[in-house]
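Shown here: the complex without one of its protein chains, the others still in place.
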Amino acid sequence: MTLDLAGAILLVAGGAFLFLGGLGLYRMPDTFNRIQVGTKATTLGTVLSLAGAGCLQPEWSFKLVLIGIFLLFTNPLSSQVLARSAHRIGVAQAPETRVDHLAEDQKRGRDES
Amino acid sequence: MISDILERHRQIVGVFAALMIFWVLLNGTVAPDVLALGAVVALLISVAFKDTLSFFSDFRFTPAAVWATVLYFAYFFKELVVANLKLSAVVLHPALPIKPGLVKVRTNLKTPMGRLLLANSITLTPGTLSVEMDGQWLYVHWVVMETDDVDEATAKIVRGFERFLEVMYG
Partner (left out) sequence: MVETLILVAAALAGAAFVLALDRFVRGPVAADRVIAFDVLTIIAITGIVLTALFEGRAVYLDVALVYALLSFLGVIVVARYLGKGA
């Protein structure tokens, strides 16, 4: 019973982080910041939900762990590839952005060559 | 003798072990026929892809490295939770207090897999996202930028993970 309750609470916490991810996606001013909240909040949200499901149905744990590990490896990878592509094609950054060492270095590289 | 073979083919051994674990988890049983089928397929795959990059590519199979892996995952999960709480505070704040910037950091890791794991870890932790990699330089997008100095940023973003990955991969 306690385990069931813990599982249900984990599920709600997971849902809350998913919601924050969605809210971040809605509110953030540029693509890079959206990728940031989009990946982080939803990864934790899903992992918490999976943990909650594992508490409610312990015999499913194996498969849930599998899904969790898979997401932990692939989620950051896909957002990195996306961020790199976005920067390469020059997606606009929010006016608040302070520095861009990458663009500076790339410009320097072009000037030297 | 056996340890010699293990050392020379550690990529195959590592991938084989990982695939077998994956297979058993997926089936949820250790029945002999399931194990036999899994072993055959896992062997074929691990031999066929022995030169491809994998988690075990440059992994040092030493007790210290295994212990560092455990510590690394513990630290990683702690950082994942901290990162999310910080970012949640930013997202929920009515004024959306962000200070984004793309800063350059340096890594001492030499192996491709070590660098890949470092980039992955950075992406999932405190407001940072790896954007581009160029040799020892990593370009990181930072939602709430604390510094644009290369050395300070390296200390803040990279060191936490690097100290484990150094032991694991070098």
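Here the chain labels run A and B in written order, and each chain numbers its own residues starting at 1.
FYI, contacts are C-beta pairs under 8 Å (C-beta built on N, C-alpha and C of every residue); 3 or more make two chains touch, one makes a residue touch a chain.
Every value quoted in this text rests on a predicted model; they were computed, and no experiment measured them.
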Inset, instruction - Give the labels of the shown chains that the missing chain contacts, considering the complete complex. - result: A
Inset, instruction - Over the whole complex, note the residues of chain A touching the chain we left out. - result: 4-5, 7-9, 11-12, 14-16, 18-23, 25-26, 31, 34-35, 38-39, 42-43, 45-46, 49-50, 52-53, 56-57, 59-60, 63-64, 66-67, 70-71, 74-75, 77-79, 81-82, 84-86, 88-92
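By our rule, only the chains that are shown with their structure count from here on.
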Inset, instruction - Calculate how many whole Å lie between the centre of chain A and the centre of chain B, each centre taken as the average of the chain's C-alpha atoms. - result: 15
Legend entry - Touching residues on chain A, where the partner in the complex is chain B: 17, 20, 23-24, 27-30, 32-33, 35-37, 39-41, 43-44, 47, 62-63, 65-66, 72-73, 75-77, 79-80, 83-84, 87, 93-94, 96-103, 105
Legend entry - chain A contact footprint on chain B (complex, rising order): 22, 25-26, 28, 80-81, 83-84, 87-88, 91-92, 96, 98-104, 119-121, 123-124, 127-132, 134, 137, 139, 141, 143, 145, 148, 150
